[in-house]
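Before we start, here is the structure in question, set down as structure tokens.
The complex is shown incomplete by one protein chain, all other protein chains being positioned as in the whole.
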Amino acid sequence: MAGSSFGTQFKITTFGESHGDKIGVIIDGCPSGLNFDMDFIQKYVNRRKPKGKSSTTRVENDTVFVSSGVFNNITIGTPIFMYVENNNTKSNDYKNIKDTFRPGHADFTFEEKYGLRDFRGGGRSSGRETVARVMAGAVASLILKELNIDITTFTASIGNINLRKGNYHKEEIFENELYFPSNEDANRALKLIDEIRKKGDSLGGTIWCDVDGLPAGLGEPVFNKLDAVLSHAIMSIGAVKGVEIGDGFTSTTNLGSYNNDDFINKNGQITTETNHSGGILGGMSNGNQLKIRVAIKPTPSINLPQNTVDKNGNPISLEIKGRHDICIVPRAVVVVESMVAVSLVDMLFQNMSAKLTNIKKVYS
Amino acid sequence: MAGSSFGTQFKITTFGESHGDKIGVIIDGCPSGLNFDMDFIQKYVNRRKPKGKSSTTRVENDTVFVSSGVFNNITIGTPIFMYVENNNTKSNDYKNIKDTFRPGHADFTFEEKYGLRDFRGGGRSSGRETVARVMAGAVASLILKELNIDITTFTASIGNINLRKGNYHKEEIFENELYFPSNEDANRALKLIDEIRKKGDSLGGTIWCDVDGLPAGLGEPVFNKLDAVLSHAIMSIGAVKGVEIGDGFTSTTNLGSYNNDDFINKNGQITTETNHSGGILGGMSNGNQLKIRVAIKPTPSINLPQNTVDKNGNPISLEIKGRHDICIVPRAVVVVESMVAVSLVDMLFQNMSAKLTNIKKVYS
Amino acid sequence: MAGSSFGTQFKITTFGESHGDKIGVIIDGCPSGLNFDMDFIQKYVNRRKPKGKSSTTRVENDTVFVSSGVFNNITIGTPIFMYVENNNTKSNDYKNIKDTFRPGHADFTFEEKYGLRDFRGGGRSSGRETVARVMAGAVASLILKELNIDITTFTASIGNINLRKGNYHKEEIFENELYFPSNEDANRALKLIDEIRKKGDSLGGTIWCDVDGLPAGLGEPVFNKLDAVLSHAIMSIGAVKGVEIGDGFTSTTNLGSYNNDDFINKNGQITTETNHSGGILGGMSNGNQLKIRVAIKPTPSINLPQNTVDKNGNPISLEIKGRHDICIVPRAVVVVESMVAVSLVDMLFQNMSAKLTNIKKVYS
Partner (left out) sequence: MAGSSFGTQFKITTFGESHGDKIGVIIDGCPSGLNFDMDFIQKYVNRRKPKGKSSTTRVENDTVFVSSGVFNNITIGTPIFMYVENNNTKSNDYKNIKDTFRPGHADFTFEEKYGLRDFRGGGRSSGRETVARVMAGAVASLILKELNIDITTFTASIGNINLRKGNYHKEEIFENELYFPSNEDANRALKLIDEIRKKGDSLGGTIWCDVDGLPAGLGEPVFNKLDAVLSHAIMSIGAVKGVEIGDGFTSTTNLGSYNNDDFINKNGQITTETNHSGGILGGMSNGNQLKIRVAIKPTPSINLPQNTVDKNGNPISLEIKGRHDICIVPRAVVVVESMVAVSLVDMLFQNMSAKLTNIKKVYS
């Protein structure tokens, strides 16, 4: 199956290389009657823009254009085509990697798969590709808002600087350029970033994503469990190397009696007392908060000489030109959120025919 | 999309509840001309059987039946239907949970999604469902063998007992009932299991999966990256709470200069010197060993009283009857391997049309 | 994409060869809460049985078994596995075609595609395969009944014996063995069949299918138009060589002023005065009767010597043994109806998320 589509009832299909003239997405299956809030969408996309010292100096204005699927600011049910333009490309920076494989990048694997590649800026494997995901994520978020489903995504660590226990302040996420829910921890991380930048090296980190307001029962047993689909969606982001739901790997060292979340009756609503499961049981949402943790590897582009080989296998000492991020984590926050939003909307739509009673609600 | 199918060019579709009369799988897209080695398949399926003190006392003989797709012991390209029978069911054990939600289980979420459920043995959410995956995994493994692709899957930890550095002995994996690559570490884990069993509690652990011999270039950018598809496949297994590729979460605290794997020329073959990436770059295999790590939560069924509620939200102290595993990890090893095998075969088939030269190889 | 599945939100996957021990279907995406009326299902499947002189003498009892997805006679949302057994097989009849290609059959094309085949009774290409479709069709029909959607399918011609103008009597469809809506025309056709049977030859015919009660707006523009999906579904039946919607090929010789159906207000309901379009405009149902016409070719198995070749290309005069139908049309009526029913259910489910207002009806 060609790999540039995701979803079935709410399906996104993207295109675009780093140095092509456009990057865009077709969103198919967006319901009609949605207020298409361009202001919200543009602000959402702007969250992905480089900010401050952790980021690349390539800044695109990323103005979102919409070509179809919207009429008089309301969605009409037909495919929505959205795109941004690539203006700030410096393709000449990449000439020296035309025949060379950058460590940690997809140059080699693209060459192996396709026999050739667009080497300029990483081509299709560039992080630039994710802007198409974020446009789709913005539209998915508009739908989730209509259903009172709320996603909170933030940086939880950069390198070895972690969000400290007790430091979680949701309102601070948008107050610092790293999207930490703690301005204090953000400042500690900024210092680290500055230090590593001077060394010419790069950093990774972790992103957490919490979802509130999900109805229980989302997710399709057996293979399209909610956690399975979310992992698929998130792991498809270039820099991601790990995904956890709830306590994740930590749960493997706990006992069942601790890890099980007791069901309780809270004001007439059945929920769980603890939330080690991260809101998913048997692959379906249980109505408690959905908790996802994501590992982002350090940016492969660094300002240090590296050993590699060229196409013919000759050893080469490579110094990478081009502009890049010292730490991609802050910019990846909204990318993770976008993939979660898109997945949730798709699962919500798929779930609609689970019960005969639901079907009768629509057709009567 | 109905959730009991996985794959596109090599597609599996399963059915079956814990206490129904059959559990089975239709494998669609298996190529013709494959020697259908029933002896290999039955042995593969037997790896999932309960063994020793960590496991349930419900033992099914799991004889594999094949109804179609095979003629004179050779696959003929048509769908292969395989099934086992459920003989050793004790449905009466489950009557007391008919209206009660077991902590850590999918009783509540199934009820929320569908408005009713088959409560006997967990119904469709039972680990029993995975036997269908393993039958499919056996057939996928036959295909991988033809292409000289080799999967090694093993238990890497149970509770806080980890495989010790330097203790990896591949040949010992099948010498102990826990599928540890170290009989010594297996013995330490068995002691822990015995202790926890006496307490009526349960354990989780981690499973590692290494794949050798993969061609470079497998995986479909952007959304069907190899790691994305593998994460989907593995997270769809009931007890899994986390997936890592390569260094996973550990990579988030390393620097780019360390995490990048330098390309080298090894006897005329381009490969990487280190393998922090776990054999995947930009979502495609790079020809080095594929490395996957999987978190398995402690079994939710325990022999201790637990607080929960019934359908009406009334608090209840629950003691679970029925038979269950103290630690599911050893039995899950072949389930993880099966999902990896199925995914790889699907990706191999999807990848065949990536290059015009490949297409001409087939049609000429 | 492996070809033995159909549908996305209501998905059926089949397996089985003519002379294997079972033929069956997994229905995935059937909503929970449906009364699983086994009496209705068995009677529905029985409509496909050979009847009278037009049919084969191979009579299977086709008792339907159900293994999963149903609990206490109610569907529970999990995959439904249904199958019948093949008991009345005479594989020896087919030994002489092991290396020979029967004209009009799929022997040659299976051999070309897969390099080998199960020659017994046509293997997977046998009409016997359709029993799996009919089991799925029965379940789909139960869903349509809940939504007051009614399908009427009947034989409209056999050879050159057509349903005469003014002879349509819906209540007679089940009164004659040919499923003609006219006992009189059925008798004329039976005479022709008898005559052709004596000559050792075979007949084709046409099947019409009318659907009443469909809501307007079903069908997904652009590529999954309702007529496109229905054509796919119907053309996938072995003997079908043509599909028309509404006036079909006849419309090509009419003028636009005649072919356009004027919209009218009928008791407060907008509908069309005529129905040349067959109830579909722009690929979506318009609320009027859906009208489909299907061409069935004459059965390729005949009791006359035929010229053909063997695997090595040597000319052979072939006399076919085995049992077969002189005219498959009457038995194909319920197969066509099944594929229509399955398609409609799938489209109904897909359509549920078309409007934001529908989504809010389900999630609130």
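Think of it as A, B and C in the order they're written, each chain with its own count starting at 1.
By our rule, a residue touches a chain if its C-beta (ideal position, glycine included) is under 8 Å from a C-beta of that chain, and two chains touch if they have at least 3 such contacts.
As the structure is a prediction and not an experimental result, all values here were calculated from the model.
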Exercise. Of the residues C:245, C:290 or C:334, which one touches the chain left out of the display?
Worked result: C:245
For this session: Check each of C:18, C:86, C:338 or C:351 against the chain that is not shown and name the one that touches it.
Result: C:351
Problem set entry | Per the touch definition above, residue among B:5, B:18, B:78 or B:338 touching the missing chain | B:78
Exercise. Which of C:76, C:97, C:151 or C:281 touches the chain that is not shown?
Worked result: C:281
Problem set entry | Hidden partner chain, residues of chain B it touches | 1, 8-10, 29, 31-34, 77-78, 143, 146-147, 215, 221, 348-350, 352-363
For this session: Touching the hidden chain in the full complex, which residues of chain C are there? Just list them.
Result: 1-6, 8-9, 14, 101, 103-106, 108-110, 112-115, 124-125, 129, 157, 159-160, 196, 201-206, 215-225, 227-236, 238, 240-249, 251-257, 259-265, 268, 270, 272-273, 277-278, 280-287, 295-302, 304, 306-309, 313-315, 350-351, 354-355, 357
Problem set entry | Touching residues on chain A - with respect to the absent chain | 1-5, 7-11, 13-17, 20-24, 26, 28-29, 32-33, 67-69, 71, 74, 76-81, 110, 113-118, 123-124
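Methods note: only the chains that are shown with their structure count from here on.
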Problem set entry | Same or different contact residues where chain C meets its copy chain B, judged by the half mark | same
Problem set entry | Cα-centroid distance, chain A relative to chain C, in whole angstrom | 44
Exercise. Which integer distance in Å separates the CA centroid of chain B from that of chain C?
Worked result: 38
Exercise. So which bits of chain B are touching at least two other chains?
Worked result: 1-5, 8-9, 14, 110, 113-115, 124
